[in-house]
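This report concerns only the one structure given below.
The other protein chains are all here in position, but one chain of the complex has been omitted.
Chain naming follows the written order as A, B and C, and within any one chain the residues start at number 1.
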Amino acid sequence: MFNTIGIITKREDITSEETARELGAFLKELGVLLVEDEKAIEKSADLIIVVGGDGSILSSARTYVDSNIPILGINLGRLGFLADVSVESMMTVVSDILSGEYIKEERALLSCQVERDGKILSQHLAFNEVVVHRNETPRMIEFELFVDGDFVNKQRADGMIVTTPTGSTAYALSSGGPIMHPSVNTICLVSISPHTMSHRPFILHGESEVLISLIDSDDKATVSFDGQASFSILLGDSLRVRQHDNFIHLIHPKGYDYFKIIRSKLHWGHKV
Amino acid sequence: MFNTIGIITKREDITSEETARELGAFLKELGVLLVEDEKAIEKSADLIIVVGGDGSILSSARTYVDSNIPILGINLGRLGFLADVSVESMMTVVSDILSGEYIKEERALLSCQVERDGKILSQHLAFNEVVVHRNETPRMIEFELFVDGDFVNKQRADGMIVTTPTGSTAYALSSGGPIMHPSVNTICLVSISPHTMSHRPFILHGESEVLISLIDSDDKATVSFDGQASFSILLGDSLRVRQHDNFIHLIHPKGYDYFKIIRSKLHWGHKV
Amino acid sequence: MFNTIGIITKREDITSEETARELGAFLKELGVLLVEDEKAIEKSADLIIVVGGDGSILSSARTYVDSNIPILGINLGRLGFLADVSVESMMTVVSDILSGEYIKEERALLSCQVERDGKILSQHLAFNEVVVHRNETPRMIEFELFVDGDFVNKQRADGMIVTTPTGSTAYALSSGGPIMHPSVNTICLVSISPHTMSHRPFILHGESEVLISLIDSDDKATVSFDGQASFSILLGDSLRVRQHDNFIHLIHPKGYDYFKIIRSKLHWGHKV
Partner (left out) sequence: MFNTIGIITKREDITSEETARELGAFLKELGVLLVEDEKAIEKSADLIIVVGGDGSILSSARTYVDSNIPILGINLGRLGFLADVSVESMMTVVSDILSGEYIKEERALLSCQVERDGKILSQHLAFNEVVVHRNETPRMIEFELFVDGDFVNKQRADGMIVTTPTGSTAYALSSGGPIMHPSVNTICLVSISPHTMSHRPFILHGESEVLISLIDSDDKATVSFDGQASFSILLGDSLRVRQHDNFIHLIHPKGYDYFKIIRSKLHWGHKV
């Protein structure tokens, strides 16, 4: 089923490279063709294995989403929400997966564009969330929020998070957002330190288009994508966000249990 | 389009009855056939007009959901989330609706059953939310939570709310739940005063089946539906909740703007 | 320094009784006089040792606060906020304490009275918190809140918590209250599932007098003290709360570290 596999390592991380080498050797023995550089992966891989952590998967997801190649994550350290295969079990899990025993799951990304004077300044993808945030100036930013062209409200806050279900257990959780099961077709808006006390996390339909328009700020504000890339915006600029057309196909080992992972990550009491 | 209309009034409310009489006279002049008792409405009405408030609509929704008759709400007092037509504008709005100018929207209900020793004790519908709550004993209840048969967690709390998107602006909001746009196909779980600090509102797919099993409590606990009906449960009893098969078809006047209503109800600042 | 000690056990708890017997034998060897029944303890004890858990200390604190006898807590199970001496270390700790090596700390209690038609119906003490809470009826209660005779607000909620700093890590924490260091001279009001979104925990001066007046409720409401005793109130009844005149003198082993206990209980990451 998976004959050509691209292995992606964490940049400048020796453990990741060594683990990838071991895994690669094992895969070759099983008769799998390995591909390495981005072009080759996009052209011929039918599975991507990311050896790193949730952060590495975020990055690979944004790079390869339009190639529609499924992604499996090996976590080097602690169990991740996305990288849910340990180094210890990776040989067994990968064997199972090659023999067709795995769970496949679709996850949405956000397609974001920054606009100025009606023109598109830049385009970005986000797998977890996109955030508009004030800079080091202590004053809140002020923005208008629109959903599908309809005015929702004007807010003063430190910032605004637009999150996917995948991102709901990341930064949005720190700012008071709810947990969204990966299967829901939704986008969630979470205000960061909002001035008005009746603002609450807002769950929108996954097909909604969100527009955030910066109407006041001492200087610039920053838009960041998955906490990895940043873009500076000015007064009057807008951020337009909608679900990306293509989805990520995450591969999980058989027996994958989302609730077990979340119990472990959030330290919920286990069943006695 | 709507030839036979059932008008429902708020029990023992003179204003509601007088308003209904006025509206009825107006409808008759327009050639509409009026029906009054439950049987007749279920059999022949193609529109239900509720003259009351959000509470009256909750009740009518549970009664008539399986007859698939659209519902329009006239609010006697303040603007409601569901009853969004004022008495002042009702003649105009109803005329518009009869000539086909209106917005129709589907809303989900919850189908709930209380189980003891594998047997169904009772069945209920909820349009806003179903709540398991401790009684007057000051001790928290303890329950296990399952989604689609999978164990989620064990919680100690004052209670647990299972809410529809419609209910997300009602009791769930007071307990810290997010706002869910009516168009999302989700169910939300909100713990009431949970003992564990990492419990957060949990957004599930609308097709999920939720099971809450009471494993500890000083005495009984209470399950309530839309804050209107209550049922007493014992240790070992379970509450099973899933989306009801039939949906409510809410009728709104043309120009209906969900965000405008929510801005008004939650006192968000308006656009200048 | 401490010549006469009263040992208090957890009712009908064999482990507590055995531990108390062991400790008693040890104390006798050290020449300490032991007293057992309430009267004798009140009359002659200069130290009370509670062998149980935080719950047992709450109860002893309410019983003995006006005798001004210091209290030391041995926890039978997990480390408590109040019972901070383990069974394993109790001999060593008690020896140290008898030779004067300990930390003494004052903790406030709440003096509460329920009033009807200007008359006092009943009086209670609370070491953690006093709570006014709706009964099993699903409707919120409505009450007016006064501080030192000044009207604060009218609230609709599931209930209202009045907590001491000691109680701030108990039930109030589950309902969204802040943590109050034991040294602060404050009382905190925490609304439970308040209808109005701009209600927040309210920190008052320790000398404030709080009055909560029940102005609406479907039936009765319940007032509970430390989650251990309950009292039923009716529409029009009031709960008056102020700091009790006498304080509890908690005895801690030398090296007592409040922040270490709270890190452990709330699972905060430790210093690396």
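Quick notes on this one:
The rule is simple: a contact is a pair of C-beta atoms (placed from the backbone, for glycine too) under 8 Å apart; a residue touches a chain by one contact, two chains touch by 3 or more.
Computed from a prediction, not measured in an experiment: that's the story for all the values here.
When the missing chain is restored to the complex, the residue among C:Ala40, C:Ile120 or C:Leu266 that touches it is C:Leu266. Only one of A:Asp54, A:Asp84, A:Glu142 or A:Asp158 touches the chain withheld from this view, namely A:Asp158. Summarising the interface, subunit B meets the missing chain with residues 197-198, 200, 267.
By the touch rule set out above, subunit C reaches the unshown chain at residues 144, 147, 150-154, 165, 168, 173, 177-181, 183-186, 188, 196, 198-205, 208, 257, 259, 263, 266-272.
The chain not shown here touches subunit A at positions 131, 133, 135-140, 157-158, 171, 173-176, 192-195, 197, 222, 224, 227-228, 230, 232, 266.
Keep in mind that, in the parts below, only the chains that are shown with their structure count from here on.
Here the CA centre of subunit A is 45 Å from the CA centre of subunit C.
One finds 40 Å separating the Cα centroids of subunit B and subunit C. Remark: subunit A and subunit B have CA centroids separated by 34 Å (rounded to whole angstrom).
Looking at subunit B, residues 173, 266 sit in touch with two or more other chains.
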